[in-house]
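All protein chains of the complex are present and in place, except for one that has been dropped.
Up next is chain A:
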Amino acid sequence: MALRAAILRHIRVPVLQTLAPASTASNWQRWIRPMSSHGDDHLQKEEVIERVLSVVKSFPKVDPSQVTADVHFQKDLGLDSLDNVEIVMALEEEFKLEIPDKEADKIDSCNLAIEYIYNHPMAG
């Protein structure tokens, strides 16, 4: 008993170190979810770029190794205008968007698509 008390008097358990990582700000931000499925949370630019590129890469006629963020669909990837239409429609589905026909017709490169989707308030 005396031995136990003597040991306990000398042991110091670092409580703060074990608790600290669980309550950092970044961890909390991950847990706070918006109440509605759209509109409240704006997409980060990196996420938009990553998802746009993954959509373009998974297009069957595209060589995935050629796809970068500043690639032009028809000039650089060798697609035709109807493939362009299909890619824009795939992007619309990926980001749950509805782009008016005239504006969708103007989107012909990765850069334009990223800009348009990043600036769209409803992209999700």
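The rule is short, and it goes like this: contacts are C-beta pairs under 8 Å (C-beta built on N, C-alpha and C of every residue); 3 or more make two chains touch, one makes a residue touch a chain; residues count from 1.
The rule is short, and it goes like this: contacts and distances are computed from a predicted model.
Asks: The complex has one chain missing from view, so what does its UniProt entry call it, picking from "GPI transamidase subunit PIG-U", "GINS complex subunit 4", "NADH dehydrogenase [ubiquinone] 1 beta subcomplex subunit 9" or "Transmembrane emp24 domain-containing protein eca-like Protein"?
Replies: So the chain that does not appear here would be "NADH dehydrogenase [ubiquinone] 1 beta subcomplex subunit 9", according to UniProt.
Asks: Looking at A:69, A:85 or A:112, which residue reaches the missing chain?
Replies: Checking the options A:69, A:85 or A:112, the one contacting the hidden chain is A:85.
Asks: Of the residues A:46, A:70 or A:101, which one touches the chain left out of the display?
Replies: Counting the whole complex, the residue in contact with the absent chain is A:101.
Asks: Considering the whole complex, not just the chains shown, which residues of chain A touch the missing one?
Replies: Output for chain A: 36, 38-39, 81-82, 84-86, 88-89, 96-98, 101-102, 104-105, 122.
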